[in-house]
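Step one of this worksheet: look at the structure below.
One chain of protein is taken out of this complex; the other chains stay put.
Order of writing sets the chain letters: A and B. Residues in each chain are counted from 1.
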Amino acid sequence: MNSRAKRAADIGVWVVLITMPYWMTLIGGYTELGSRVIVLGLAAMALNFLLGFTGVLSFGHAAYFGLSAYGVGMTIHYLVPSTPLAFLIGVTVGTAAAALIGPLIIRLRGVYFAMVTIAFGQVFYFIAFRWNSVTGGDDGLTGWRRVPIDLHFTTINILGNDKAFYYLALIVFAASAAVMAWLLRSPFGRTLLAIRENERRGRFLGIPVDRHIWMSWVISCFFVSVAGALYALLNNFIDPRALRWDQSGDFVIMAVLGGMRVFWGPLIGAAIFVVLQDYLSSQTENWMSLIGLFFVLVVLFFPRGVLGLVRRRAAS
Amino acid sequence: MTQLVLFNIFNGLIIGAFYALMALGLSLILNLSGVINFAHGGFLAIGAYIAYSLIPYVGFWGGLLLAPFLTAAIGIAVERVLIRRLYGRDPLYSLLLTFGLAFIFEDGTRYIWGAQSLPYQIPSWLQTSLSSELFFVTGYRVFMVLLVGVAVGALFVILNHTRLGIRIRAGTLDLETVSVLGVNVRILRNLNFGLGIYLAGLAGVLAAGMLGLQPTIGSSLLMPSFVAIIVGGLGSLPGTLLGGLLIGVASGLTTVFFPSASEAVIYVMMGLVLLIRPRGLLGEEGRF
Partner (left out) sequence: MRRRALLKAGAAAGLLPLARPFVVSAWAEDTVKIGLDNPLTGVYAALGKNELIGCQLALEQINAKGGILGRQVELLVEDSTSGDAGTAVQKARKLIERDNVNFLLGNINSALAVAIAQVSNEKGVFHIVPGGHTDPVTGKDCHWNVFRVCNTTRMETNSISQVLFDKFGKKWYFLTPDYAFGHTLQEGFEAGLKKLGGTELGADLTPLGTTDFSPYLIKAQAASPDVIIFLQAGDDAVNALKQAVQFGLDKKFHIAGAQQELEVLEGLPPEARIGNWVFEWYWKQPGVAHLDEFVAAIRKTSGGKVPTARTWFGFTSTWSCALAAEAAKSLEPVKMAKAMQGLKLPPEVALMPNDPFYREGDNQLMPTLGMPSQRASRTPKTCSWSTSRSGASTRRCRSRTPGAR
């Protein structure tokens, strides 16, 4: 795809996102749906940093997503009712956990890597589940909500005003996407692509593959933690399910649906997934069959995802 | 206390045999075709429900005999139509496809048989415990272990003494050469998949006797099966068997000392195996 078309696409995406609250209701949506798409889209894009651009599949990203969310919830609930502080603590917790676990698992590849990420994810899930006194266990952490941000000259009411929260999420998303895009365009990012294409050759060229994969892992988990923090703020609630492997599976599906090799792919995938599920489950109680059928069709006929297909058409 | 521990080890072996049955089917499919079958739990549920529907006509034993074959037939059809197209691609795609299939199966069984738990009847003479001391060794559980033993034995015979079995084993080592030697690899994969699903169906029928029969019956058994395969070693069927037994025992023992962790312990085991000896207990180096 040539760079002019690419830039046009980028601008198109931003225009759509910035004006979302205004056209969303016209097509039967609601602002929170858009916020949810942004948050989950960020998580999927974070995962895709590792999956689509470094070629490493993780099925345990939800662990750091959830840890960050719990960090936010527990900070507001037990420490200080301050959104920025909670956000900071949440992201730190999620990223720190990932950074510590990284060195342990970095030697593994393929299905082994995927399974070990599941293993760690499940351990965190069970800790959240069993430590009821602190985390609320299966009932989840309740009794807290996102606190309006006090900027001394004005207060941003992200609690009462859905649009305000949407734009806050959008700003965070934009910053994250910008950093990720910049990283991918840098020599570091190019190295990751090389590792994705042919790891052995990369090693022969002298690239310290393990260290690069570790860095990609940490960066990917950092952004998924950011998404997790936003998720907690979106729901005013967090429960262990956000840590489970099927939540990780959802992120993988979004990335593949939208197109793993395309930067905006996971966002589109998240949009399709969230909106489709929201719409179908309102129409029929057999929505699971339809979603399942949709996955099957996508995997069989559109394996490069929606954007992958668009790209191929533009290139041909 | 020692009695408690011994009982739990014994019981763990019984339950582990069941896990092993399910994991073996999964392992068969994974080894030959490289397909990560997330729909295995769904097939288990289908097997259970088919048996339930057959019981009024052919009784418990008829259901036990026929249901796995019917489930395998469905499996063969699914492989032919859907999964076949994914060979040669990244295993991620087969994972996602079977993930979607699992959704369809769960919803389908709910649609056909309802969301309500169904009462699955096992013959009354199987229901009693063998002795008052070993009260947890019920006739049904003994029967289950025997059946798993027979199934594993039959599998061993098939894999070692029939043409199909030898081709499957050769195929797991080098499918290309097997194809060059004139074997129809498509049919081989198809039958192998059917064999794996037969085991899933059988596990389903057995599960229905122990657990409540409802659409989500298979989903909680899926992850432990993967854990069993990893712990035992990818690519090794005896390893999978061992893995299943180990997680059964580990789960049971943990319940005695630290009940809160009884579910998490299998993941801890898997994590440890992957960090210390990734190929698993009986696996071969460089399989994947």
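The working rule: a contact is a pair of C-beta atoms (placed from the backbone, for glycine too) under 8 Å apart; a residue touches a chain by one contact, two chains touch by 3 or more.
None of these values were measured; they are calculated from a predicted model.
Chemist: Identify the residue among B:101, B:205, B:221 or B:282 that touches the chain left out of the display.
Modeler: The single option touching the absent chain is B:221.
Chemist: Thinking of the whole complex, not just what is shown, which of B:43, B:105 or B:140 touches the missing chain?
Modeler: B:140
Chemist: Decide which residue listed in A:6, A:107, A:130 or A:261 touches the omitted chain of the complex.
Modeler: Missing-chain contact among the listed residues: A:130.
Chemist: Against the chain that's been left off, what residues of chain B make contact? List them.
Modeler: 3-4, 7-8, 11-12, 14-15, 106-107, 110, 114-122, 124, 127-129, 132, 135-136, 138, 140, 207, 210-216, 220-221, 251-252, 255-256, 259-260, 262-263
Chemist: Of the residues in chain A, which ones touch the absent chain?
Modeler: Per the touch rule, chain A residues meeting the hidden chain are 25-33, 36, 129-130, 132, 136-140, 142-143, 145, 159-160, 162, 231, 235-239, 241-242, 275-279, 281-283, 285, 287-288, 301-302, 306, 309, 313.
The definition used in the following text is that only the chains that are shown with their structure count from here on.
Chemist: Let me have the rounded angstrom distance from the C-alpha centre of chain A over to the C-alpha centre of chain B, please.
Modeler: 33
Chemist: Going by the contact rule set out above, which residues of chain B touch chain A in the complex?
Modeler: Touching chain A: residues 36, 82, 85-86, 89, 91-93, 96-97, 99-104, 106-108, 111, 223, 226, 230, 234, 260-261, 263-264, 267-268, 270-271, 274-275, 278, 288 of chain B.
Chemist: State the interface residues of chain A toward chain B in the complex, per the touch definition above.
Modeler: Against chain B, the touching part of chain A is residues 57, 104-105, 107-108, 110-112, 115-116, 118-120, 122-123, 126-127, 130, 245, 249, 252-253, 256, 286-289, 291-296, 298-300, 303.
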